[in-house]
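Have a look at this one before I ask anything.
Not every chain of the complex is shown here; the ones you see sit where they belong.
Letters A and B mark the chains as written, and numbering starts fresh at 1 in each.
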Amino acid sequence: MITALGGGIIRDILIDSLPPATFSDWRYLAVAASGSLVAFTFGRHLHRLTSPILVLDAAGLSLFAVSGALKALNFDVGLAPAVILGAITAVGGGTMRDVLIGRIPVVLRSELYAIPALAGALVVVIAEQLGASDLPAAVGAAALCFGIRMLGVRFDLHAPAPPGNDRDA
Amino acid sequence: MITALGGGIIRDILIDSLPPATFSDWRYLAVAASGSLVAFTFGRHLHRLTSPILVLDAAGLSLFAVSGALKALNFDVGLAPAVILGAITAVGGGTMRDVLIGRIPVVLRSELYAIPALAGALVVVIAEQLGASDLPAAVGAAALCFGIRMLGVRFDLHAPAPPGNDRDA
């Protein structure tokens, strides 16, 4: 539940939309609890599903990056903050989970994870500024985020490392 | 001080009761600082007191679960969020402490810790909805939380694990 809801909660705190949507609309808690229950019950079979889970995770990343940036735009923040808040919505929940279980968050490892989220949020923010209609802008931006993330997974691409550093992959 | 005050601060952020009670009423800081000073000074003798400390911790868990849920009910959140916010108040401070010192938070280990907090918060929220008077409802709910926690400690009971998993205790 922290993975699913944590990013949106951080965003809602930062844009002063309190209490967070999670706590004022019961459907968020219901969906997250149902998903957790399924994973809890069938967890031992989930390792057979690595590939579908990576796809679902990339879809969630895209959805959260775009919806997070759009919600931030509706509050009193600038364009760059809206992009960053979109990326925080996308990676925040997984980061909280990883910190709690004592792992280095995936967003700080060398995989392509923050970059697709920033790209999706950036595109939807620019499209909104240019007056594009909401739905096509959101779908296009989410598709871009999803595409970059899946290319990264498929071809094992990495975020750029500081020059001269050995990669710790 | 983080252990004592962290859970309430997280709750107050989430229900938009800012600045947190901790910072607007000096008595919170005074009590927490006094307790910290005692523990700092007499820390080397505290290992003789494991059993009283477990009882005090269970009492704090119960008090925070019930008072956290009651405060949340007074703000603009639903019933399920109030229960969850009660549990967050109860386990949040210890979780922040454990994350800062690099331990897996006790609430994520297999002990009975979140379950008594959720049970106490649930009972007090239901009792309030049924129109019970505040004091008996709070005392009963806290007693339930305290009882479950102490039974868990005494008989080494564990939260249910996912089916098929070996327990990592």
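Before moving on, here are some points about what is shown:
By our rule, a residue touches a chain if its C-beta (ideal position, glycine included) is under 8 Å from a C-beta of that chain, and two chains touch if they have at least 3 such contacts.
A quick note: this is a predicted structure, and the numbers were derived from the prediction, not measured.
What's in place is 2 chains of the same protein, and the file's complete complex has 3 copies in all.
Simple rule for what comes next: only the chains that are shown with their structure count from here on.
For the pair chain A and chain B, the distance between mean C-alpha positions equals 30 Å.
Note for the complex: chain B touches chain A at residues 13-16, 75-78, 80-81, 84-85, 95, 99, 102-105, 108, 162-165. Within the complex, the chain A residues that touch chain B are 9, 13, 18-20, 22-24, 26, 29, 40-41, 43-44, 99-102.
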